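Provided herewith is a single structure, encoded as structure tokens, for subsequent inquiry.
For this depiction, one protein chain was excluded, whereas all remaining protein chains were kept in their positions.
Chain lettering (A and B) follows the sequence in which the chains are written, and residue indices restart at 1 in each chain.
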Amino acid sequence: MKVTLHVWRQAGPAAPGRFVRYDMTDVSPDMSFLEMLDVLNQQLIARREEPIAFDHDCREGICGACGMVINGRPHGPQRATTACQLHMRTFPDGAELWIEPWRARAFPLIKDLVVDRGALDRIVQAGGFITVRTGSAPEANAIPVPKRDADLAMDAAACIGCGACVAACPNASAMLFVAAKVSHLGLLPQGQPERSTRVANLVAQMDAEGFGACTNHGECMAACPKEISIDFIARLNRDYIKAAISHEG
Amino acid sequence: MELRSKVPSGPLAEQWERHRAEIKLVNPANKLKHRIIVVGSGLAGASAAASLAELGYNVSCFCFQDSARRAHSIAAQGGINAAKNYQNDGDSVFRLFYDTVKGGDFRAREANVYRLAQISVNIIDQCVAQGVPFAREYGGLLANRSFGGVQVSRTFYARGQTGQQLLLGAYQALSRQIGLSKVTMYPRSEMLDLVVVDGRARGIIVRDLVSGRVSAHGGDAVVLATGGYSNVYYLSTNAKGCNVTAIWRAHKRGAAFANPCFTQIHPTCIPVTGHHQAKLTLMSESLRNDGRIWVPRRKGDTRSPNEIPDDERDYYLERLYPSYGNLAPRDIASRRAKEVCDEGRGVGPGGHGVYLDFRDAIARLGREVIAERYGNLFEMYQRITAENPFAAPMRIYPAPHYTMGGLWVDYNLMTTIDGLYAIGEANYSDHGANRLGASALMQGLADGYFILPYTIGDYLAQVKLDQLDTAHPAFRRTQAEVSDRVNKLVAAGGRKSVDAFHRELGRLLWDNCGMSRAAAGLQEARDRICVLREEFWRDVYVGGTGEDFNQTLEHAGRVADFLEFAELMCHDALHREESCGCHFREEYQTPEGEAKRDDARFGYVAAWEFAGVGVAPVLHREPLEFATVHPAQRSYT
Partner (left out) sequence: MTPPVAAHAPATPRLVRSLIGKKVIMAITGVILLLFVIAHLLGNLKVFQGAEHFNAYAEGLRTLGAPFFPRGSLLWVARVVLLVAVGAHIWAAIVVTRASWGARPVGYHALEAVETTYAARTMRWGGVIIVLYVIYHLLDFTFGRVNPSFVPGDVYHNVIASFRAWPVSAGYGVAMVVVGLHVYHGLWSAFQTLGLNRPPTVRWRRGVAGMVAGLITAGYIAIPVAVLAGVLR
């Protein structure tokens, strides 16, 4: 099949960027989207042009490294699928595709389609954990966890930290990411002691990073390759309000 | 070079306990003065960095991905073993130990494996406390499943994302220490060399992958947790960035490389679809619990699988290994798949595939149960192949997956360079010639949480290290060498792409040093690797500059190292004139086609010392003594 690509090219954070058009022929429908870009890059290298920079690693939809907006949809049009797992057969022959990086102030651009998502790491550093020293854990089965809670926690914990939620959000908000972490840990008995400080710290860091505010469009959930529900956002809000009300001082 | 395994004396079951009682401790105030470099943020690296920081050490941690959380451990699907015996099915520390030694075809050190089995139970406790959402029974207690090569249910799992959840647990512990400023994290940073001063590892040279800046980092000890090198085959189930660079550089600086030819080919991967293929996708081994593997009895049978009646199907694993059936260990399952395909009975495009069929399981358990167990794997399969496994059997084929070989380490996980440690997949320690499913996660976390944090103290407490800064000539020299090499790669104005070299190398190894090996092929491969390597430096084209985000340059550096390393791999495979575990030499097999070990001649760990690029490496042997388990021909029939 044939496709026409318009790819955002930008040499560096300070350089001007623009869309560059590439016409590809002989694309196999069995190729993944990134394999298609690999092929394009090989052609560019052969022509002594700079290949397109894009993040990727596992190519299995789990590491969260890959991410680009394809025709206005983070990770492309297929539900619950990362860019690396998207296959060209999803597109009609002759498709015209616009490919852009995640756009958010909190994700400064590095090059072409590569952005710096360190903000998400710093949010976790601010409190997205259960404090437990190696060696101090009690016997695993000493803390039964109802299956329903464990399953729900797992639904939230499935987040791969790719940033598609931010990219998709009309407000560039990171609420779904934060909600997933707060819910994962907050749903488990082990997470209770730090529940209110955790949510307070995560939210403070989220705001400090310059993400926008959630206005409940639900675009994050639609873009999320792990289909994490915005019900978790409500849970985050609830936890946050509770923490704010119950906090002495 | 002298290999001193430092295995403590005394009965197997008491060795670790006794060792911990005897090793030296660093007093808390002194811990604050030490800086430890941890390269890698996978299960091994993240757990080690976090635990060391908790103890009070200052830690610098490096990874090449943009976030520590993306280390390749994230991709492990199936689960993690532990001898908890929650199922009351007769499991025990001893049984886990025994299974691992046997599964590894008696090429691992007993003492290490026993310790691993002992620690396995602590790992589960630790992870649960961190909030890892393992699967649970309705009563709220932990659930288990079984995995290839064993007859008990001891595998803990979190849906099909166990590695992800375990890594997030370790990553969160690491993040906490970063927040407390005990760990300085360097993402998008690639270690390109090791700095050795007076015979001790004292630092590393790192390239910042965004700015291209090459810099030196000093410390009192260096820990390599850089994962495996399956990508030497180009196509593997590993992430695209996985590489041998860190351990290869350490090898060139004096660390012995053990059993490099022990590479595992995983039986259940999605077959290659075309030349564009960039990597292979693993389908979790857990699928073999309910899926049945078969090929048509008749050669060149092109009927659709559902039209082939039962008596014209060959469930070859069930036929050959009645007691383990579809759960036969990986090496065996892979080799048998290759065999039936080589006979012309393979299915799918090119005949490189066998069926993994859920028809009977669906009939027995119902669609819901199967969907609950494997739903996300089925979806993944369908996404990639556009075929629905509920309707027609999956097609699978073996692919390179894990490397048992790695840097040689002693009982303390220290390499042959003082102060240089290797943990996780980067070392060779516990899996012998074949790793059992769900035991790599266990080993990475055992090393990182529970072993290294003790043993590194033993070293630091005993050595007297001079204050060093990176202006020291050794640092400057090594840094200059790294910069020169980077510049040389960028300047190479050849015609052939890095990718093309990598593919060619991969093909060469897959054909000659893959699932089965023979002397002639290995010799030829070794020669051709030399030629390819020379051609690489003469004719590669990288482009761009070194002072920029340049992914082709990253890849080029890794391929350059693979091209040196591959030769060692073939050399090792050639020297080991026996078949054991994943190392199957066609010349050495039983009449039934099983691997034929030669314990008398090869009952040792082959630790290679670097002697120069293109120069034959020097072999050192660590003899393996089996005081507890007696080596026998592995039998899974």
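In the analysis below, contacts are C-beta pairs under 8 Å (C-beta built on N, C-alpha and C of every residue); 3 or more make two chains touch, one makes a residue touch a chain.
Just so it is clear, the structure is predicted and the values come from calculations on it, not from any experiment.
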Touch with the omitted chain, as defined above, among A:P29, A:P170 or A:P189: A:P170
Hidden partner chain, residues of subunit A it touches: 6, 8, 19, 69, 71-73, 98, 100, 103-106, 108-109, 116, 118, 122, 125-127, 168, 170-173, 196-197, 199-201, 203-205, 207-219, 221-223, 230-231, 233-241, 243-244, 247, 249
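Heads up, the rule we're going with is that only the chains that are shown with their structure count from here on.
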Whole-Å gap between the CA centroids of subunit A and subunit B: 27
Partner subunit A, residues of subunit B touching it in the complex: 47, 50-51, 54, 65-70, 72, 74-75, 84, 86, 122, 124-131, 133-142, 158-159, 161, 164-165, 168, 171-173, 175-176, 178-179, 185, 187, 210, 239-241, 273-274, 276-279, 281-282, 379-380, 383-384, 386, 449-450, 453, 497, 499, 541, 543-544, 548-549, 551-552
Interface residues, subunit A side, partner subunit B - complex: 12, 28, 30-32, 34-36, 38-39, 42, 45-46, 48, 50-51, 53, 55-65, 78, 80-81, 85, 87, 89, 110-111, 114, 116-118, 120-121, 124-141, 143-147, 150-151, 153-154, 157-158, 160-161, 184-185, 188, 190-191
